Every structure is written in structure tokens, then in C-alpha cells.
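Note that one protein chain of the assembly has been removed; the remaining protein chains are unaltered in position.
== subunit A ==
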């Protein structure tokens, strides 16, 4: 009997085989595209079946496999436990949906030979990261994942922006891997125990644990998009083809979250309480700043990428809460917070994939990513706009969809904070809860803007007038995701119970069994404290809406007349006179922008009697980029300029330098305790 881990490794091997096949097929783009995406769809679906079987049986023992590759004295270890099973479900489901979407969307790709080989390789890399059970395999797969996704980012490398995005992504990915390398180096200790099992058994000292946590925040955080390490994300994710953007935003960021959970919750052992404050702080900061950046954005795909940053912030806030409760031996509250984090990770993979697919459909139909040039697409693309609307409602965490449930669970976890003993946490957690609420409200504003400007109103350019509905594969992928957004929202008990093995293995506790609750409602602690029933809310809304429709159509007037819109006597026939995304965001920019973006607005009026137009100037600064990254770049330029002299020394000076360095090294060795 072959173990489940081995089956999944075969899946990875066949994905890599597909990648090689794709290189061979690059001369026949049409059939090659369909074959490659068909194969990846089949492999991901098979992997999902295997994983579903595991989840239903709920096996206690993890499945392992060792391959005789990698470091000679270690080999490559792979392990499939509850945590990796959950994340593999996210990865392979995202992969299956992206492949399904790619079946249709891939035919619009002008250079398929640059996409097809790397797409299966990227999927294989993400699977391997989650399967890996030793540091070497983990880092190798992580780097493989980064590089294959980098290749997908620069598919259209002739556009200047994309080349820049690829460069910044490469720099940030290398930086992140460096931090991970150091973290695993600290964990493995001087003995070189590279397997996760040995690290778990060793149990790091508090000092080492602190360093590892900080390094994980840098390494996994830069991949996930934690502020201020997020700068590459809104450049790189939109640059890739849309189904790859969906994978990067919806799935790869979750792989980063997996890495963080694996190390911090699993390998590090018992956390200290103040380490959770760091996670909470950066989570809250990321959530609010991410969505504020998204609100200022007018590129649809970049808006979605910024919103990914916000959602990562929400996930990290929940993870920080779980750490705080775990450190204070409050296992049931910790299980609640961790469930909220994982649930939100799953939800985000659903609705962010859906939204990127929708943005891809808009891009194919109109050739535009700039929302200010779109508008009125609801008439041209009714089905796409419907599923995009579902995604927008879900991501704005509004009931009865899934985003609300995970947000609600996070709030319930926040409400457990008075039982925490430390004052720092007691004051911090409600403040972070306020930030969470702020980011949720701003997210709703952001997606009113995204949907309203793109799909509603009147067409702003002629590009929209020739738009057409997306193909049937793309629509199928989007409708499946939209249905799941609703299902996970009205039947959250299934998901919460499915997550219980993960919380059991990481925290040793779980949320109460939800499927046994009457009427399938979810009750985190006790029904008298808090409960939510998405199913009943949905049914009630459906019943009362139908009742209203019935009464209206039975008793009220049926007359309907079409006429021009009311313009106060000024018929504004020009579609340009509509509200734009920038003007929609103006009130929020006035409230938050002066502080966060140093936004300045000025109006230049022509002198009286002149007939020239008045001009409105808006300046927005990316404060993080300008105050953190540009100085680092300048310092590096300065240093490399000056170190350049070292290249032109005489041999005597080189020998002196080598000698001096040797003495310094020996001194260090002699003085080392």
C-alpha cells in the first residue's frame, strides 16, 4: 500500500513532467495549451480526491515519505499531517480552478511558450513546500516556487513596468529566502539537525525562539505581503497572466502563511506572550494600510493585489491572537483564533481567485486594467459581473457570504481578550480589533468602488463598447468559486469541523463540534454568548425578499417607463462627467490620506477673463517606499560605488587584506567563549 504522501509526490512528479512536456509542445500553441491545462487540472483534482479521503477518514498518524535526494546525510523528507493537508487542499483547489480558467483564458495568451512550462512547475513548487519535512527540502522548494512564479511575472517582459516588477520581486524573494535560511540555521543548531522532527524535539531557547520569530516575520512575511515588506506584491501579482495572478494572490500567499504557522506554532514550541504583540501589531498595520492603498488605486488588478495585503493582515491578526492565547494556556480561545485565521485563508483563496479571474475576463474583453477607462460592463458581461459581484460582497465580509464568518470568528476571538493576564495585550487587542473593523469597513468601500466603477455606470471609453462575455471554461471556474463563497458562508460548520484536526495538532484543543448544533448555527463558546447562523440569515433574507416581491407584484403598479437620467436640468451626455475611481475615493482620502499618503490637492484656477480650463492636481506619496526603500537603494548605490576601488588594488595590498582578515578571524575564535 503506497502512502498518501507518496501519492502526492507522484502528483508533483507528474506536474514537473507536464512542465517538460509543455516545453516540447511550445511549437503547437493551440492544442498544447489545452493539453497542459487539462493535465494540471486532472492532477490537481486527483490530489484533491486523495486529500479529501484523508480528511474524511481523519487519520491520527501523519503519512511520511523519504527520498534519497538532497543533502547526502539527510535525504529529502516529506510529511503529510493535518496542517499540510489543509494547505494542500487550498493549493490544489486553487490550482484546479486556475487550470480550468486557463483552458479558456490561455488561448488569449500571445506568448504561451513563456507561460505553459512554468505554470505546472509553479504548482509543483507550492505542493513541495507544504510537503517538505526538512529544512533543506523546504528551502529548495520555496526557492523553486519563487523562481517559477518570477518567470510567470515577467512573461510580458517587454513592458517596462513588468521588467521592474520582476526585478523587485527577485530582490525581495531573495531577501525573504535569506531570512528563512537564517531562521532554519538557528533552529537546526550547531549539530545540523535539518529534519523538522529533530528541530521539534530540540526545543529552542527563548532567545533563539525570538530571533526565529523575527526572521520568520521577515521571510514568510515578505512572501505573504506584510507591511512594510509588501512593496513587490502589488507590482508582481498583477503583472502575471490573470490565472497566475489568482494563484499568486490566492494561493502562494497562503503557502507563506503555512511556512509561518509551521515554524512558529509547530517547531518553536511554547511561545512567549510578547512575541504575539509583534504579530498583532504588524497584522493590524498591514490590514489597514493594505486596504487604504487599494482604495487609492485605479488599476483593477493592482487594487486586488493591495486587497490581498489587507487580507494577509487579517490572517496575521488572528494568528497573533492565537499565539497570545496559546502563550497564556487558554487553549479553547487559541483554537478559536487559529480557526479564524485558517478559515480566512481558505475564504481568501476562494474570493481572491474569483476576483482575479473576473479581472482577467475584463482584461480579455476590453484590453484595459485601468478602471477609469471602463464602466457599464454589467450590460456587456452580465454573467462575469454577477460572479464578480458575489466576490466583492464576500471579500467585503458581508453576511451571508464566507468572508463575514471568518471575520466574525476573529471578532469573537478578540472578545476573549479580557481574560488575558498581561496589560500590554489587554490594551492592544481591543485596539487591534478596532483596526480590524476599520479595515472591514474600508474593504466594503473599496469594493463598492471596484465594482461600481468597472461594471456600473456608463462606458467611459470605446474599449468597453466592444466587450464580450467570457468563455465557458472561465465562467465555469468563476461560478464554482462563487458558489463556494456562498456555501462556506451559509454552512460554516463544515469548514470549522474540518479544521479541528489542525487546531488539535498545533494547540491541543479545538472549537466545539459545530455540525451537531441545532439548525447548523455556529457557536464558538456558548449560545448565550454569541452565535451566528448563516443558513438562517440567508433563508430569512430570501423569504422576506420574495415576500416583498410577491406583495409588490400582486398589489402594486406594474407600469415601467424608461427615460433619461435626472441631471438637474444639465444633461451630462459625456460619460467622462461620471464619478471616477479617484473622485469616489476623495472623501476617504481627505479623512485618512493626509496622514497616510501625505496627499495634497490643489486647484489651479485661470485668471478672471481667461478661457483656459481649471486644473485639479493630486499628489499621493507612497510613504513606505520613499522613506524605507529608496534610502536603502541609495545607500547600496553609494556603498557599491565606493567599494569599487577594491577591484583595482595591487597584489601586495590584496595579500595584506587577506592577512588582516585572517588575524581578525583568529582573534574572534580566540575570544569566543
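Quick notes on this one:
Here is the rule we use: contacts are C-beta pairs under 8 Å (C-beta built on N, C-alpha and C of every residue); 3 or more make two chains touch, one makes a residue touch a chain; residues count from 1.
Everything below uses one rule, namely that contacts and distances are computed from a predicted model.
Taken from the listed names "Metallophosphoesterase", "NADH-quinone oxidoreductase subunit H", "Monovalent cation/H+ antiporter subunit A" or "Phosphate transport system permease protein", the protein name that UniProt assigns to the chain not shown is "NADH-quinone oxidoreductase subunit H".
Here the missing chain is touched by one residue of A:78, A:282, A:316 or A:532, and it is A:532. Looking at A:389, A:504 or A:620, the residue that reaches the missing chain in the full complex is A:389.
Within the full complex, the residue among A:157, A:200 or A:458 touching the omitted chain is A:458.
Contact with the omitted chain, checked across A:68, A:418, A:608 or A:673, is made by A:418.
Here the missing chain is touched by one residue of A:13, A:49, A:201 or A:552, and it is A:552. Interface residues of subunit A facing the missing partner chain: 375-376, 378-379, 382, 389, 393, 396-399, 404, 408, 411-412, 414-415, 418, 426-427, 430-431, 433-435, 437-438, 440-442, 444-445, 447-449, 451-453, 456-458, 521, 527-533, 536-537, 540-542, 544-545, 548-549, 552, 555-557, 559-568, 572, 575, 577-579, 583-588, 590-591.
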